[in-house]
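For this view, one protein chain was removed and the others were kept in their places.
Think of it as A, B, C and D in the order they're written, each chain with its own count starting at 1.
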Amino acid sequence: MAAVPAKRPGPRYYMIIYKSTDWWEALRHLRSSGIIRLLLKRVLLVGLYATAVTAFFIRFDKMNIQVDKEFFSFMGIMLSLLLVFRTNTAYDRFYEGRRLWGQLVNNCRNLAVLLHARLPATDYATRTYFARLLANFPIALDGHLRKGVRFEKLEEADTGFIERLRGADHVPSRLSALLQELFERLLREDILLPAHLITLQRHHEGLLDVAGACERIKATPIPFSYSYFIKGFITVFVLIMPFNLLDTYQYLTIPITMFGAYALLGVEMIGDEIEDPFGKDSNDLPLTQMANRIRANVHEILGVELPETVKGLADAPYSVVF
Amino acid sequence: MAAVPAKRPGPRYYMIIYKSTDWWEALRHLRSSGIIRLLLKRVLLVGLYATAVTAFFIRFDKMNIQVDKEFFSFMGIMLSLLLVFRTNTAYDRFYEGRRLWGQLVNNCRNLAVLLHARLPATDYATRTYFARLLANFPIALDGHLRKGVRFEKLEEADTGFIERLRGADHVPSRLSALLQELFERLLREDILLPAHLITLQRHHEGLLDVAGACERIKATPIPFSYSYFIKGFITVFVLIMPFNLLDTYQYLTIPITMFGAYALLGVEMIGDEIEDPFGKDSNDLPLTQMANRIRANVHEILGVELPETVKGLADAPYSVVF
Amino acid sequence: MAAVPAKRPGPRYYMIIYKSTDWWEALRHLRSSGIIRLLLKRVLLVGLYATAVTAFFIRFDKMNIQVDKEFFSFMGIMLSLLLVFRTNTAYDRFYEGRRLWGQLVNNCRNLAVLLHARLPATDYATRTYFARLLANFPIALDGHLRKGVRFEKLEEADTGFIERLRGADHVPSRLSALLQELFERLLREDILLPAHLITLQRHHEGLLDVAGACERIKATPIPFSYSYFIKGFITVFVLIMPFNLLDTYQYLTIPITMFGAYALLGVEMIGDEIEDPFGKDSNDLPLTQMANRIRANVHEILGVELPETVKGLADAPYSVVF
Amino acid sequence: MAAVPAKRPGPRYYMIIYKSTDWWEALRHLRSSGIIRLLLKRVLLVGLYATAVTAFFIRFDKMNIQVDKEFFSFMGIMLSLLLVFRTNTAYDRFYEGRRLWGQLVNNCRNLAVLLHARLPATDYATRTYFARLLANFPIALDGHLRKGVRFEKLEEADTGFIERLRGADHVPSRLSALLQELFERLLREDILLPAHLITLQRHHEGLLDVAGACERIKATPIPFSYSYFIKGFITVFVLIMPFNLLDTYQYLTIPITMFGAYALLGVEMIGDEIEDPFGKDSNDLPLTQMANRIRANVHEILGVELPETVKGLADAPYSVVF
Partner (left out) sequence: MAAVPAKRPGPRYYMIIYKSTDWWEALRHLRSSGIIRLLLKRVLLVGLYATAVTAFFIRFDKMNIQVDKEFFSFMGIMLSLLLVFRTNTAYDRFYEGRRLWGQLVNNCRNLAVLLHARLPATDYATRTYFARLLANFPIALDGHLRKGVRFEKLEEADTGFIERLRGADHVPSRLSALLQELFERLLREDILLPAHLITLQRHHEGLLDVAGACERIKATPIPFSYSYFIKGFITVFVLIMPFNLLDTYQYLTIPITMFGAYALLGVEMIGDEIEDPFGKDSNDLPLTQMANRIRANVHEILGVELPETVKGLADAPYSVVF
């Protein structure tokens, strides 16, 4: 049990808090959002490029470029439509990830409710084993989707539990199999009836379904062709943008090009970031906190005690956006 | 039982009634919609800004600004596309919240129908206990999603029921576990067959599924990056808007800029408001009323009496939009 | 049984027939579509307004208004995007209503098939009771979603059936409970096995699921803020439209403004109408006819006779669009 | 058995083959696509109209029409947005139809697998009866969705089978009931256990679910108001198109108007055609071939022989697009 360190996650997991109706507070968080900072850096680069172009043309007095503004505008609208498509697919992936972890919460709670009502109130040993085993699933999945399972974070369900788990290639599958073994044992001991097995099943299989779907999201970015195609389109479009503005705006071409680049690059970059919701950027999902909350819920429902320090992790001191 | 106060919710829960095909009546409700009033206030602010810009330029006779109207139009269309994306995600969240509570209604009714047909007609005690227990779930969930469960609103299912519940961290889970305990008791008493357990299950687990999904909606606004990005885009766009209109419209720039700001800010602000359907604004979902209606339905199906004052809450005197 | 009147629904239920590939025939139905007529009336009003504006400006010779056509065009495109969003949500609600009633057809047919195969061929009394009870569900739901259940339309499943039903607050729930009571009786009589109960369940619970979902659609129009916001946007846009066209078109401003108003008002108004699919306009769903068809199907599957006049209602003499 | 004629469907069922990446080959199929030909005919009509307009204006030397090109462009974009909405709904209906028939394939295969494993290998009579009964469902549904069931196409499952079926009003329901009767018989004979009934159920009920959903698609085109509204919008838009182009293009107005009409009419007309996927145009679903393929699959899984001529129908000599 003691394997869970009481210290809280460091600042690099810090999630951005904001009240969505307050515009000014939102601006204050600018610095903590990595992707927004990277975006501003790139916008600056475009600004330098626009400055060079503008300076050159003004220096050599070639401001009377003729441009077909309607054509340029149509190309821009087409690009915008593609970017919205791209945004949609990225957001869908982000939200599907969130939905899956919400489903994991539901599955774990329902499993706990079902076993709580069936396990004898006095069988504290089985209750504890089950609570820890189940609570380990989201913790292991969190690691599995990121840098690899951190075994020291898991609960020691019985003696040598964590040690035996280290041999597994696919830890979530192993935990699911251990749960199924437990159900079969309880069935043999007549604690569960066959009908209970049927009612348990949907939630139990839901664990691996969530794991598999998260792996899918992680492993499937938008097809390379689209990604490349859109990046190519934006690059060319931004590069010719100053030439379209020069004759009208002279030196104002520089900030206006930067504004245009901000819009186009921004949508594309946020899409790139959002489409992997299992990373560790400030926009990613707080998997660790959700896993901690599931642990607290499951232990409460089953009436199994959890050290206060571990329980406290579920209500992290920082509020979480997602 | 008596814990439910008979007084009706005060005016701050007032929901806007409207017949969607009547345009004039809609205007009449302007004052009661908080978000529309805030919008108009912001539009006024933009008007002041536009007045300052216009006055300055006219005063110093600098009206011959050259602008690239096609470029500005393209940027506006791109912004519109992003706002429609934003509107879609906000509305989806709003409607998913509504759908979830509709599902809660269905689950409660179906559970009541199933137990009604199986419980002996004479076992009024169990019928009453079950009806109150089940009716408490939506009432507790309503509180859980807002300011916290208000225990005095709950039905006293048996002696000391509410008091024991106060100890729970996650009240909906606790209520779900109590329901499951009841089912197991009825199974031991041969009132329910194993097959009944299987048929009950989908509706019972549906309760926690709805609770978990509502928690997800509440805790997951649109990613911070998008929110910030769009707010930034709108701000810059509105700020440069008067400069684009000055040469054509002179003093008319002021109302036209306000009209533009109305459209852009409006879509963004309504999206911000709608995406949390569990607040208490006039556009949010009437959770309390739905919980009252479920209580009345469940009691009617099971043939358990409900005081007229409590029953009356299901048909609140105000009609409800959502 | 005799409670169902043989006379057919009058002309106010008339649904518009059209073959979607024939453009000319479509025009012929203009008069029977209430919403199209209302639209044309409003377009006429806009025409009067445009005439007044045009006449005034030409009279006082102020035709040289300067306008920023690109800005106006961008605002129009933004409005169009919002209208497409609005159209989408309205249509989704319309189509979900249709889908739900299609599901009701499936649930009733499947229930009938399951009981037909299990009930002894000779037990005509139970077959008749079940067929009438089940057939009453869609008929009651039709009334429940419109002006209230018309009890005289229901089938008299056994003596005093309709009379007893009058006491119920929520008739569909009551019918669902009666079905469940029947299943429990058949289970006690060993006509149904526990396994049958499980297979029946999905279709039985589907009845209340459909009822609840239809209630949700009926009670949840698009949020008031959006509705008001879009109506406000259109109103302002149409009011300033003639000013944008005057300098180019002079008297032609009038028909062109009307054309623009036709497009904008039309999308909004059709959206308003379509989003409540349970009304009685010519675009709404033919609930009564679908309920009659379910009655005929259920009776045929179970081999229970139905008077020819009642059966005939399922194939109404008018073809139905939806 | 012999009821199935060996002759293959005639050329009017011919489906268009194309490899989607080959543009040139696509052009070759122009002639076989009825809707494309009708489109070209209408484009020609528009061409004649444009010729008349152009000739008249040039003849009377009135080429200096002033037009507001931005307004016209905005109206065109709005119309395009509506057409994309229309296209989406039509395509969704088309693809839902395809999905439903795919589900029918899955349900039939799974039912065959389940009964194959349970029926004694020696009970060839029941295997044959079941295979033919099941294979009849898609064949009957195909007819039911088109011109009516063609009984001579069905398999004679036992003596007088087809004759008895002729009395049914709704043939798919009747076939589903016969399947359920078979399952009940096998249950009584202890060939199926109650647990098998439960596992069979989802696939069995899926048959009627598919039938009902296909009926829904067939009976629910896009609401009349939308259809009329869009047709009216396109008509007016195309009629005023030449006037907008005359001053710029003179005689070139004719081909350019035709190009515009091609785009607008095309999207609308294809939508009209695609939204009923159960017709017999070259873009509709090859229901007959799918029904034949299900028959071959079911017979193979159950080890029941099928005459080569009948089997061959599943691999029709023409490749099929959809």
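As a working rule, a contact is a pair of C-beta atoms (placed from the backbone, for glycine too) under 8 Å apart; a residue touches a chain by one contact, two chains touch by 3 or more.
Being a predicted model, the structure only gives us computed values, none of them experimental.
**Q** Which listed residue, D:His203, D:Arg216, D:Lys231 or D:Arg295, touches the chain dropped from view?
**A** Going through D:His203, D:Arg216, D:Lys231 or D:Arg295 one by one, D:His203 is the residue touching the chain not shown.
**Q** Touch as defined at the start, partner being the missing chain; which of A:Glu155, A:Glu273 or A:Glu300 qualifies?
**A** Answer from the full complex: A:Glu273 touches the omitted chain.
**Q** Have a look at A:Tyr124, A:Phe151 or A:Phe233 and name the one touching the chain we're not showing.
**A** Considering the complete complex, A:Phe233 is the one touching the chain left out.
**Q** Write the list of chain A residues that the hidden chain touches.
**A** That gives, for chain A, the contact residues 66-68, 70-71, 73-75, 77-79, 81-82, 84-85, 89, 168-170, 173-174, 176-177, 180-181, 183-184, 194-195, 197-198, 201, 205, 208-209, 212-213, 215-216, 219-229, 231-233, 235-236, 240, 269, 272-273, 275-276.
**Q** Considering the entire assembly, which residues of chain D contact the chain that has been omitted?
**A** Counting only chain D, the missing chain is touched by 16, 18, 20-21, 23, 26-27, 29-30, 33, 35-36, 39, 69-70, 72-73, 76-77, 80-81, 83-84, 87-88, 91, 94-95, 98-99, 102-103, 105-106, 109-110, 112-114, 116-118, 193-196, 198-199, 202-203, 244-245, 248-249, 256, 259-260, 262-264, 266-267, 270, 273-274, 282-283, 296-297, 300-301, 320-322.
Everything that follows uses one rule, which is that only the chains that are shown with their structure count from here on.
**Q** Considering only chains that satisfy the touch condition with chain A, which of them also satisfy it with chain C?
**A** Chains in contact with chain A as well as chain C: B.
**Q** Copies chain B and chain C touch; is their interface built from the same residue numbers (over half shared) or different ones?
**A** Chain B and chain C contact each other through largely non-matching residue numbers.
**Q** Averaging over Cα atoms per chain, report the distance between chain B and chain C in Å.
**A** 25
**Q** Spell out, as numbers or ranges, the residues of chain B touching 2 or more other chains.
**A** Each of 70, 73, 77, 81, 84, 194-195, 198, 273 in chain B touches at least two other chains.
**Q** So which chains end up touching which?
**A** In this structure, the chains touch in these pairs: A-B, B-C, C-D.
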